[in-house]
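Of the protein chains in this complex, all but one are displayed in their positions.
After this line comes chain A, so read on.
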Amino acid sequence: MSTFTPPKQVVVLESTPELKSLMSIIRNKDTARGDFIFYSDRIIRFLVEEALNHLPFVSKTIETPTGFKYEGLAFQGKICGVSIMRAGEAMEQGLRDCCRSVRIGKILIQRDEETALPQLYYAKLPPDIGQRFVLLLDPMLATGGSANKAIEVLLSHGVEEDKILFVNLISAPEGITKMVEAYPKVKIICGEIDQGLDENKYIVPGIGDFGCRYFGTLDDA
């Protein structure tokens, strides 16, 4: 669908028939909200499991109940999640399902009506976020304006750029290019990459307004 070749910072989920089927449900304009939530959550789980693969691990040898050694791995380092409100909050449960009691910060960014630039309204982050890996959550990466603003906020709180993993369901090439140019050490974990943006800056074919569909605040819902 997209001729765009993603840069090396981007990890796209393997395009299996199953993932396509899940995407077909959540992208369909006629999908009921219950199904939209259920199948979005399944894709989010894939994304979180994939993102966790890109954290550092150390070797760990353990003994099994049968008395044998198993050469395993253990996760090393501390992590937290940061969701970009409101849509990013839809991804928190998926993260918690894999990492119980994970700390989660929130960032609210809105577009300034006059300047059309993203503006930070609110940020509440774990105090020791500077020592953590951060899974930055936002389902859609369109122009990259608010995501880049969120990364800027994280960096200003002492997070190291190469410890940020941006996790999202659908990206537009424009957003990826903008993020990679500004923050080349950030890793992007993405479900699918779409064709591009329409005149309203919506991703096409896209999914519509993810937050509205997930939280049920569409006018025609």
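Heads up, the rule we're going with is that a contact is a pair of C-beta atoms (placed from the backbone, for glycine too) under 8 Å apart; a residue touches a chain by one contact, two chains touch by 3 or more; residues count from 1.
Please note the rule applied: contacts and distances are computed from a predicted model.
With the options "Uridine kinase", "Trafficking protein particle complex subunit", "GID complex catalytic subunit 2" or "Small ribosomal subunit protein bS16m" in hand, the undepicted chain maps to the protein name "Uridine kinase" (source: UniProt). When the omitted chain is restored, the residue from A:Cys98, A:Leu117 or A:Ala182 that touches it is A:Cys98. The set of chain A residues touching the chain not shown comprises 1, 16-18, 20-21, 23-24, 27-30, 38, 42, 45-46, 49, 52-53, 55, 57, 60, 62-66, 68-70, 72-80, 97-103, 132, 195, 198, 202-209, 213.
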